[in-house]
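Note that this complex is displayed minus one protein chain, with the remaining chains in position.
Chains here go by letter, A and B, matching the order in which they are written, and residues are numbered from 1 within each.
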Amino acid sequence: MHKDTFIQQLVHLLPRIRAQKPLLHHITNQVVMNDTANMTLALGALPVMAHASEEVEEMVSQAGALVLNIGTLVPAQIEAMLRAGKRANALDIPIILDPVGAGATRLRTESALRLLSELKITVLRGNAAEIGTLIGVESETRGVESISVAVERPVLVQQAARMFGCTVAITGAQDVISNGERLATVGNGHPLLASITGSGCMATTVIGAFLAVERDAWQAAIAGLLVMGVAGEQAASTAAGPGTFRAHLFDAVAALEPEALLQAQKVSFAS
Amino acid sequence: MHKDTFIQQLVHLLPRIRAQKPLLHHITNQVVMNDTANMTLALGALPVMAHASEEVEEMVSQAGALVLNIGTLVPAQIEAMLRAGKRANALDIPIILDPVGAGATRLRTESALRLLSELKITVLRGNAAEIGTLIGVESETRGVESISVAVERPVLVQQAARMFGCTVAITGAQDVISNGERLATVGNGHPLLASITGSGCMATTVIGAFLAVERDAWQAAIAGLLVMGVAGEQAASTAAGPGTFRAHLFDAVAALEPEALLQAQKVSFAS
Partner (left out) sequence: MHKDTFIQQLVHLLPRIRAQKPLLHHITNQVVMNDTANMTLALGALPVMAHASEEVEEMVSQAGALVLNIGTLVPAQIEAMLRAGKRANALDIPIILDPVGAGATRLRTESALRLLSELKITVLRGNAAEIGTLIGVESETRGVESISVAVERPVLVQQAARMFGCTVAITGAQDVISNGERLATVGNGHPLLASITGSGCMATTVIGAFLAVERDAWQAAIAGLLVMGVAGEQAASTAAGPGTFRAHLFDAVAALEPEALLQAQKVSFAS
C-alpha cells in the first residue's frame, strides 16, 4: 500500500473510536489510574478499572480491549490479569501489555514473561530497557526508567516481535513499532512527555483504544503513538511546565482531528 | 415552603460547610481518590481516605459523613464498608453510597445491594442504569457508563427511593432527586462533566459534605448537585477541553458563593 494511503487510513481510526465508544478494561497501576481513565475519555472511549478476581472475567467480556499494566504489581493482581486475559483470548478481545519496570525487579520481569507466555498478547508496549530485559538483551533500568540497552532499538523491536509473536512498540524520543515483519517509526512527541508520570502508560491506553477499532495491531499501535506524539507537541506549545502540560495534553487529545494528525505526522517505514 | 425561600436556604448550606469544616471519611475507589479529596477541600470540608478494617470504625467516629464508593471494589473493602457503616449508623452519622458499575458485574450489583440491606443508607447516588439495576428495572451499562434504562428517570428515582427507604439522586444531563415523597430536578451542568473521570464520584462527595451540615437528606442532595452543576458551567466557560476543565472545576467550587448559585440555579419541583 502506498504510504500516503496508509497514513490516511490510520488517522481516520480516531473518529472511529469516537463513533464506537469502545469500553477499555484496565487492570493497571495505582499511580496512573486517574490519568489513563481521563485519557480514555479524552479519546472518546469508555474506561473501566476493575481488578477483583471475582469480576474481571465478566467485565472484560464487555470490553473492546484489555489493558494490562504491572506498574504497582502485587501477586493477586497477576492472577486477576491471567483470568481476564484468558477470557479475553477466548472471546478474541485484543490485549495490550505494559511491562512497567521489567528489569528492575524479578517480580516484574517474571510476571511480564508469565503473562506473555500464558496469554496471547496483541501488543507489548514498553521502553527500550523493559523490552530488552524481556528478550534477554543487556539493559539498564533505574526504577521504571530506561537508562541503556545494548542493541539498537529498530533491531530490538523486531527481535521482540518475533520472539513473542506479537506487535511490539518501544517508545522514546523516537518510537519504533514492529510486528516481526514490518517496521515503523513515529518521530512525533516532545520532551515534556517525559516530565510527567504515566505518559508511557497513557500511550499504552491510547493504543488499546485503537486496538478496539482496528484489528491490524501494527496499524493500531502506530496510530496510537502518532496521537500521543502530536497531542504532546500541541500541549507543549501552550504549556508553562509539566503541570500545565498535563492538563493541556487531555485538551489536545480531545480536540485532535485527522487533518491535524496528517499535517503533523512524522511516520516512516522500513522493511 | 415557598420555592424561593427553600432555595435561599439551600444555597446557604455552602457557607455552613466552610464554617464547620466537617470530616468526610471516604472508603472509595482508587481512580478518583485524589479528585474526591481535592473536591472535599475545595468545598471547605476535610477529607480522609481510610479503608483498613482495623481503623475504619475509629475513623468514622470522627466524621460528619461517610462516603462509600464501590468503583474499584475488592471483597475486603466491602467488609470495611460494613464495619464503618454499622458504626456510622450507631452514631447517627449519615452515609452516602455510590454504586459505581452496579449492573456491570454481579460482584458490584450484589455488593451494592448488600450495603443497602445491611446498612441504613442516607443517600444513594448513581446514574440511571446503576439505579435501574438495583431496583430490578431493565438497564444497559457499558462498564460504569449508563447506556439505557427502561423506565423514565423521574419514575425510576421515586421507585428507588421508596424501595430503599432513602433519598436517591440520579445524575445525568438533568439530575433527579427523590426522598420517596418529593421530587426535584436540577438542570444545571455541562457536557464537559461527562468528559472527565470521577465527576459522578465527585458529585457523591459533594452531597456527602452537605449531609454533614444538613440532616434533611433531600435538601442536602439537591444542594450538592446544584453546586456541582453550577461549578461545571463556570469551569466550562473558561476551559479549552477536559484537562483544563478539571483544574477549573476545583477553582470554581472553591470560589462559589450563595449569590452565584441563586442566580444560576435551575432547580424545579414536582410532587
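Please note the rule applied: a contact is a pair of C-beta atoms (placed from the backbone, for glycine too) under 8 Å apart; a residue touches a chain by one contact, two chains touch by 3 or more.
In this text, all values refer to a predicted model and were calculated from it rather than measured experimentally.
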item: Among A:P22, A:G101 or A:G208, the residue in touch with the chain that has been omitted; value: A:G101
item: Which of A:S53, A:T197 or A:T238 contacts the chain that the document leaves out; value: A:T197
item: Contact with the hidden chain (one of B:A50, B:V151, B:A194 or B:A240); value: B:A50
item: Listed residues B:Q8, B:Q62 or B:S237, member touching the removed chain; value: B:Q62
item: Of A:D35, A:D98 or A:E214, the residue in touch with the unshown chain; value: A:D35
item: Absent chain, residues of chain B that touch it; value: 21, 23, 25, 30, 33-34, 37-38, 41-42, 46-52, 54-55, 58-59, 62-63, 246-252, 254-255
item: Touching residues on chain A - with respect to the absent chain; value: 29-32, 34-35, 71-75, 101, 104-108, 142-145, 195-198, 239-244, 246-247
